[in-house]
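All protein chains of the complex are present and in place, except for one that has been dropped.
Order as written gives the chain letters A, B and C; numbering starts at 1 within each chain.
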Amino acid sequence: MRRILVSALLLAALVGLGIYCYDAGRAYDLLVDNHDMTLGEKTYSGERDVNVILSKYEPIEMTAQDTMVSTVAGKKHTITVEILDENYEVAETVTGKFTLKDPKKRFLNIPAFLGKDPGWIMENPRN
Amino acid sequence: MEGVGKSYYGNRVLKNVNFTLGKGEILGLVGENGAGKSTLMNILFGMTVIRDTGGYEGKVYIDGKEANFSTPFDALDEGIGMVHQEFSLIPGFTVAENVVLNREPMKYNPLVEAFGERLSTIDRPEISRRGKEAVEKLNVVMDPETLISELPVGHKQFTEIAREIDKKKTRLLVLDEPTAVLTESEADILLKAMKRLADMGISIIFISHRLHEIIEACDKIVVLRDGEIVEETTPEKTDVMDIASHMVGRSVADAFQRDEAPRDEGETILSVRHLWVDMPGELVRDVSLEIRKGEIFGIGGLAGQGKLGIANGVMGMFPAGGKVFFEGEPVPLNHPRESLGTGMAAVFEDRRGVGLLLEEPISWNIIFTALQMQDKFLKPLMGGLFRIRDEKAIAEEARSYIKSLEIRCVDENQPVQELSGGNQQKICLAKAFATHPKLLFVAEPTRGIDVGAKRVVLETLKEYNRRRGTTVVMISSELEELRSVCDRIAIINEGKVAGIRPASAPSTEFGILMLGKVDTKVEVESR
Amino acid sequence: MKNIKDFLEKAGWPRIIIALFLLTLFVVAPFVEVRVDASISDTLVRFGMNGVMVLAMVPMIQSGCGLNFGLPLGIIAGLLGAVTSIEIGIPGVLGILIAMAVAVPIAVVLGWAYGLLLNRVKGGEMMIATYVGFSSVAFMCIMWLVLPYKSSNMVWGYAGKGLRTTISVEGFWHKAISDIGSFHIGDFFYCPTGMFLFLGLMCLGMWFFLKTKTGTAMTTVGSNPEYARSSGVNIDNMRTISVILSTVLGAIGIIIYEQSFGFVQLYMGPFYMAFPAVSAILIGGASVHKATIMNVIIGTILFQGILTMTPSVINSMIQTDMSEVIRIIVSNGMILYALTRVMRVKKS
Partner (left out) sequence: MTKQSKFSKNNLSHLLAANAVPIVFILISVIGIPLSKFSPGYLVQEMLVRLSRDSFLVLSLLIPIMAGMGLNFGMVLGAMAGQIGLIFISDWNIVGIHGMVLAMLISTPLAIFLGWMCGAILNRAKGREMVTGFILGFFMNGIYQLVVLYGFGKVIPIQNAKLVLSRGFGVRNVTNLEGIRKCLDNLIPFEISGVSVPLATFLVIAVFCVFVVWFRRTKLGQDMRAVGQDMDVARSAGIPVERTRLISIMISTVLACYGQIIFLQNIGTMNTYNSHEQAGMFAIASLLVGGASVSRASILNVFVGVVLFHLMFVVSPMAGKHLIGEAQLGEYFRVFVSYGIIAIALVLHAWRRFKERERSRSALRGEAA
């Protein structure tokens, strides 16, 4: 009898591992955008060059008014934005965390993020 | 055991067997082949073959309780161990591993929780300890770590016994002819080991053909003949001669009647000098025989002593050596085609294995050897360019034998596998007769067939011998049958000719020859 | 009712299922605009093409060597014959005869060596036959490059050396045998009577051979080797003869196949050619140690029928080309059934 209990436990653990892998491994294609963005009444300007580093991925160098695609695995990520001055020195770095909940919201607007606007992750406004 | 009886398909094999066996006692069970020894042991051991063929009468008591085993595993649980003649050992395993086979000591490990007992690791030191301990009980010098495949034959036997002893609950051990394969010295060690086991409270049933061993080792002796216990004595009260006579001494009345005086025929048709034959289980070491033309020559002896090997050797079925002359001409051995070509034919003991084409029709079975060896039943095609089977002639030949040998069948095209044992034996005979041989070997012609068929087979052999002058060499373990049909009978023991006697000689004389007393006056004029 | 049960028992369930499956295909065909007469003629042509190769299975099964997965060995001999005949360049039936004349001796030599090998490995023949077949085909791939053939329409254009993978027999002996006495009914039905006659001849030859002394002995060796040995038959010789016969028939079979197919396939062409022949004879009702001429004929018709019908009928029914998958499943399923069924027969 004990053996059935133990094997049921083991099975549950494996299923759990499966779900965790599914969740952590799921890849999402994110649009990282550095354009001017108006949200509600505030507008955020995207005229500075930035380096965007998502979790452990390669830094994405972006000029003003630029959009890049980045594939990330998993829902929870850290974001570090390095704002560059004219001679491309790191003037300021801003970090934060985010989790991708809504499958449709894949559009990350950096200026909105720098402006601490909660709606910085949104659906792709263009389509 | 009380009032135990058993019959297979109508013929009675065991009748009212009663005997008791005390704790730590050695009982010697003796009897001719076919006397019912193995059936008795099968009943004791609960083999499924007994249940499949209608169970048994009478009762078996273990420690006073009635025991009724449906499978061998019940018997094993009850503490009964059995050591068969052919070894059941794993060649690639060591002695110790074999001793604890399927009862390996196991150490717990976490995986057992999830996947069950069989994943627990084996405790190797414990295995070799138990192996050594079991071997020591037998007081035998044997390293438990050697591989079985490298052990001499004797030691394999000890390993098997050690395995039975290692089972904690073993109370009764059945040894079925353990000494058959052992040398003298090894047999002595075994007997001493048996005595030591008995002293430890294990009772033993010891089955053997070597009567001097029975006398030396057993506390009680039971003699079985034709399924009945005819004698129950103790070693002090009897001797080899007395047991032999009980084993063999059937009252002359119900033996087959001998209807005419023995006749002495002409010159030698087949001369065999120093023949050895490598046939598994029937080893022939050094046999020399002279068989006269027109005679019915009998070859008897116990199972495994080599009598069946002779026919197989002469006919080239098994690797053989030595000199064989047929009608004066030397016959090269190891080539069946040569032996058949000289006019010899053979009906072998292994009917289903060698003697028959089970899926082919009766007609094909009968004519094949004749067609193959003497190109009979072939008709030319396209002006003799090819020769194909003459179906009409084949059917006629088959029908003639079906009539003359009274083979009960639908027609000559019926596949042989649908026929009874008796009819199949007749077909083997027909196959040999079809080649009109000058000399016919017949091995165990009446084994496993009903009494009616036995009579027809023996009559036909006698008739062919008289009418066609075919010399017949009959090999059988049924001594009475030989004495009723043959002129002279040779007894083979341990691959050699123990002695040759006219059929009229008293059966006790044959009994002694069978039991290993090599006769000095061997009637063979070596030329 | 009893004799229906006997018939079912004797015919064996899978054969009936396949026969019914084929029947339904023929019945359904007209509803899905598949010309029945065209497909029947197609089946007959393929029956003629493959018949001899399936017949090549009989000798080895009869003598107890099991299913001849080493058929590619015979096919290679046939290919060598065909290629040499094209090199010589004589067209028509004579060309085919030359191809066979070259192929048969090669097949005898290959068969003899192959037979000796099989005699040494009694019991494990089928697996070894398979890989001997595979490795010989792979070996020939090397030889096709190296062998000195010059004929223009066989050799690679640019290198001028080494044979092309598929060689057309158009100008030489395309349908040379099939056309003898062939006739058309309407514009679709084409009956290659020449090929049937040839197949009939080969089957008759095999039937007679099985009646001769050697043939009988070979059957006996397959059914009970010890019985045969005790009757003075040299078992190894019989097995070798059966292997040689099977290889020769394989060689002739491939030449017949090519003359109707129109192309000689070299290199990896013959790699999997043993399996259709094996499954065909098994569908015909043969077991691993007993096969008759009827098994060959019924099996080839059933198997080739399925091969021709499935692409046309099924495709038009569900618009997908399932034929390849069905062929694999039916052909290997049949062999699998025969291999596992053998166990039961032995036990009973």
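A few points about this structure:
Here is the rule we go by: a contact is a pair of C-beta atoms (placed from the backbone, for glycine too) under 8 Å apart; a residue touches a chain by one contact, two chains touch by 3 or more.
Every value quoted in this text rests on a predicted model; they were computed, and no experiment measured them.
Note that the absent chain touches A, B, C when the full complex is taken as a whole. Which of C:18, C:55, C:100 or C:132 touches the hidden chain is settled by the complete complex: it is C:132.
Summary of contacts with the chain left out: across B:124, B:196 or B:352, the touching residue is B:124.
The omitted chain makes contact with just one of the residues B:284, B:346 or B:388: B:284.
Touching the missing chain, out of B:52, B:66 or B:150, is residue B:150. Although one chain is not shown, part of chain C still touches it, namely residues 69, 117, 120-124, 126-128, 130-132, 134-135, 138-139, 141-142, 145-146, 275, 320, 322, 324-326, 328-329, 332-333, 335-336, 339-340, 342-344.
Summarising the interface, chain A meets the missing chain with residues 14, 17-18, 20-22, 24-27, 71, 73-74. Within the entire complex, the positions of chain B that touch the omitted partner chain are 72-73, 76, 88-94, 97, 101-102, 104, 106, 117-122, 124, 147, 149-150, 274-278, 280, 283-286, 319, 321-322, 495.
The criterion applied here is as follows: only the chains that are shown with their structure count from here on.
Number of steps on the shortest path from chain A to chain C, with steps defined by chain touch: 2.
Between the Cα centres of chain A and chain C there is a gap of 64 Å. Centroids of chain B and chain C (each the mean of its C-alpha atoms) stand 48 Å apart. With centres taken as mean Cα positions, chain B sits 85 Å from chain A.
Touching chain C in their complex are the following residues of chain B: 315, 317, 336-337, 340-341, 346, 348, 350, 353-360, 364, 368-369, 371-373, 375, 378, 381, 386-389.
Remark: chain B residues 113-116 touch chain A in the complex. Chain C makes touch with chain B in their complex at residues 208, 211-213, 216-217, 219-220, 223-224, 226-227, 229-234, 290.
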